[in-house]
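Report on one structure; see the data block that follows.
Just one protein chain is left out here, and the rest sit where they should.
Each chain gets a letter, A, B and C, in the order it is written, and its residues are counted from 1.
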């Protein structure tokens, strides 16, 4: 191997940034796959423009992919990168500020012509005007190097140039001592039918790697040893939407049902539909409907027919589904509604992250129409949460809203696969005996019994009008409505009996409790751990169940002097907690920038809170 | 006049009940109109079945109309009637329990055959089986009397029988010493083209009146003197939906705009659309669209074009409008969204009252998308609230949600018309000067300026994507999104500066503060006044503005030992108040029976609260 | 599975009291559907009746089958879910001109193009009944209703044209006051494999009484409508003496002998569309009966075929396969 100095690092963050056409997402994904195989823990964060192809070279067209990998457990894709790859001026100028002081910047000088600078709205060249002082800049004409590497290849110039991201990848592989094999294998498979492309990319990858080694561009290189104390088990690299897709299918299976997904594409939820449409051999039916309303309505129809109905969407789509969600509430049919949140209001920032649909999920239906809400925290948590949503939906005969967000959806991390034995089934029992059957007969959990069309003797009608608690016929009786309203409410609150009190991570009591939900989990945990290292008695409470809230929370809250709720919205969980537990004070800490919290900014804010007189 | 004893009463409640086909709504409306003219204060409550024509004679087919009238100020349609008119067994059996002990029941024995009793699911005749002991039952074969009165008339038997409600009305007019003239005039006008019907009904009306007088059926009769201390002014009898319709038109005028209503029929909001479609000569445009979404979207389009867009609906329709409401939030266009609430969830109890859309109105939109919310309390308050909604919408460039409910919609009361001088205009100034124009330029209230298509030089684009705070172009900039989110929030909260702190009615401080909103106002006020008479230091705070909440509330809350929030939902305002003012405890008192609170049940509950140890 | 017995119409009556206005056209459609279902040889438990909201949409409560009274305009979407989830069920949609063509218009046209195998019975009374008399998308222009006190301005849909334009495989029309004709048409719809769209002219006695009188009254019916029977000559008139001939792209009245033969099974929906033009010609009879009936794979069938094909190729996936994919690795 190399004669360069090999420095061991514990924890590294790299950001790849380039034009949308530069293939940065692919580069990032390959680096991720290889890093997972090497045995590091990791977390990723892709960040791409809303346009399919924003004008080449512009700031709006910059596409980024960040990966944080480490030889210990990590929770976030990293605060400030150690390395920035900038494939053009726009990528450089929009990203260099995030780099940590002294960080490495690999610049593709092949894309720094006058015209390139102009497209990036730059008056002077940041490579020469002092902008980058304080960083270790490595300049390389990657375009040129790629062309050279492919000099004797029969490809068009355009096709050759498109290989340049593999040159970059090769250089970074060298810098972080990653093996080339996984990517080489992937190329073989990917371009099975176009061997010339497989070969060209492989050539370029190796050229980049060798270039790093030969030219000593980086004055040293690094290794990040694999996680030594990683729990034994089988791992898989997973993205959030993928985790949801297989979790939904698994959840239905555990309920003894076949899933039916009625959906309509919307960023960033579309992947779930896409992934599930591949799973036809798992008894999965997917219907891409004409709109979100039809999506949820087909799912309701499918549940009525005895499948487990599901629908996936993002905020604007959830808004459209609210009337039909109410129908599922009053007919008490199981249904899983997935909302992968994005920046709002309205179309808002469709490719950015936000957690601002929580109160819509809680209250966005006409009438008193509570539903259980589960929120996942990370790509690897998505599977479990999807199974949990299926459990609640089928065990309690209720629609459930499962909240994710754009950050989870597109982020990736290694997922320790569950033992098959640990996946406990919760089979649905359809009623088949006409004796004493009425549609609203309930079990001890208040769930009504479920009779499937096709079952002789159980013919019955349900619908959106209030129904008599006993006969199931339409009823306008005042007392009956009061009773049914209370039953529906009690049933949902009763889900509480089946969920554990969450554990506090960090200090069990003390100065500061940070309550977080959804994807703020990672950054919060990291920030709290750092506070603890500084000697602060801080704890982190993550809420997977938003509604009903688990039991035991007041006891936890009481053990801390201050409670803060960081959220990527204007304080929605805080509002809910404040109304539920008025005896405590919940401080808000909001960020609505379309970007996840950084552990560092959280820590800084927590320190401020701690200093304030209460 | 009569030789009977004339007893003066201060306060009377009458309930007319009969089959849907018996014309009870019309009877009630006529009694109301006459009573208004006589100068009583009054409040009414119609209660009819969901079916257009439920099967004749059944309990489900009973249609009721209650009127409370008085020689002093009243707030509700009355708790327990003094008089019940029962046109058939089903009407009798479903209503007699509400009557106060010793109350009068006028029964139409002509509809008490075996078959009639069976249709009402009665095994024995309540007139003879002791059911009605304790009441003063007046039996009369109204069918027969009506036929006799019309013996020499050329109508079919069916047509004759249809006049029987006027016989009933005549009897009750006599009982409460009302003049016949207003109804006689109304009949002339109504049946202009069918004089034979006008004459027949007039005949029957007089026959009923004379019958009451001649036969001394009631052992006395009553008068309810007109309100002596009624404020001088011009009055008009008004129903809630009518008040909203003219309030919306007036509000637009005061803003210097022409109204545009885009709507879709839904009970109990349809009347507003119907009423406004009559007002074409007031520059009103109404479009009945294909659904609720198109309704709000046309209104948004109309606002963009420079009219004042409005849309009217009930809960399920509001659910459908939420996505588009978000578009109005982010484009900052004025828009009034009226939700006349009914029983939920889903289709629920479409013809009954509930207040359960409050949190949907607050939070039922994707993203952080706050809007101001105004709620009206009674038919006569509807006009003012509609004007207020138009004021906020146009002064702050924002959608406003105006909440009413089924009880207000169909109830009627005398409305003291505003002095024309008191209606202060709040004219919109469209921007016309291209100098320095950008679409998101704001005034001191943070309202953006409004440029109307057709204005040269101000061509601009708005839309659902986040916009740059300065240029108005699409912006994905993180800081800009934070800034715009905060501006939108601050703008809505800023409405607070333009609304007065509501006054406490009753005790200014003391043992119990009752906080109410919407149509619970009347019953709450009555209950609190009764408590006060009993010497309790109780106050009533009515909230017209639900969001933002007015200033000065904590100061008020602090003056009372206990605070209770009665609501026709499972505690929605209480939740909101609890999260906003955690330093106080808000007790809930919920009722979801599709019926308004009675002052009596509120008082009883308040007394319980007062007795409880705190 | 129960043995298929010969069912009677009354076997399809639920215990709920029917609550339409006396004289409403809905009653005869209810009995028409009950009779048709009884004759199909399908066990009662395999019927699912789905509706939206409206007077007509109360229908499922009166049927002793599985049923769902949905939300306004969404019956077609709910029914699509039922049918695709379980193609063994016989799925019927009951909807109104408001429910199915106003708020539900989109689901209507999409379920027709997708050819989901379900029977869609549209009760067209040219009015919103349940909300007490507002104009609907089929109300003729100029009609005074509660929301059009000065006359409605919206040009109405022709439901048959809309269905044809959406690519429906079966389109038919019948009327409440002709039970025999209705039974024929409903049966043809029931037998069609695919989405069957049936417009039923239905009288609303309360808010739009007599809307179809000039075509459906016994005295004029034979002259003012023509029953299109597949494979038969197009003949009408009290004495069945008149015919229609489709000569050179124009439809003209001729003698019974000269009448052309009606064929709703041709590839092109063009001839059926031409036929609907008669609705606009006051002197011509309005077409009733089966206007279109062609075969095309149904969505539900295709979905299940695809699941079968993929499963056949890839093998049935186990829960373990789902989670433990080839790209995972082991940490010891």
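Just so it is clear, a residue touches a chain if its C-beta (ideal position, glycine included) is under 8 Å from a C-beta of that chain, and two chains touch if they have at least 3 such contacts.
Only a predicted model underlies this, so the values are computations on that prediction, with no experimental measurement involved.
Looking at the complex as a whole, the chain kept out of the display touches A, B, C. Across the entire complex, the residue among B:324, B:340, B:428 or B:538 in touch with the chain not shown is B:324. Check B:74, B:106, B:149 or B:287 against the missing chain and you find that the one touching it is B:287. Across A:280, A:365, A:505 or A:525, the single residue that touches the chain missing here is A:280. Within subunit B, the residues in touch with the undisplayed chain are 33, 36-37, 39, 227, 230-237, 246, 249-250, 253-254, 260, 262, 279-285, 287, 289-291, 293-294, 297-307, 309, 323-324, 326-327, 331, 383, 417-418, 420, 423, 453-465, 473-474. What subunit A contributes to its contact with the hidden chain is residues 51-56, 58, 60, 264-267, 270, 273-274, 277-278, 280, 286, 288, 290-292, 316, 346-347. Residues touching the missing chain, restricted to subunit C, are 102-103, 105-106, 109-110, 113-115, 137, 150-151, 153-158, 161-167, 246-249, 267-271, 273-274, 276-277, 280, 296, 299, 302-303, 306, 309-310 (touch as defined at the top).
One rule holds in what follows: only the chains that are shown with their structure count from here on.
If you average the Cα atoms of subunit A and of subunit C, the two centres end up 44 Å apart. Averaged Cα coordinates give subunit B a centre that lies 39 Å from the centre of subunit C.
With centres defined as mean CA coordinates, subunit B is found 46 Å away from subunit A. Shown for subunit C are the residues that touch two or more other chains, namely 53, 69, 71. For subunit B, the set of residues that touch two or more other chains comprises 60, 316, 346-347.
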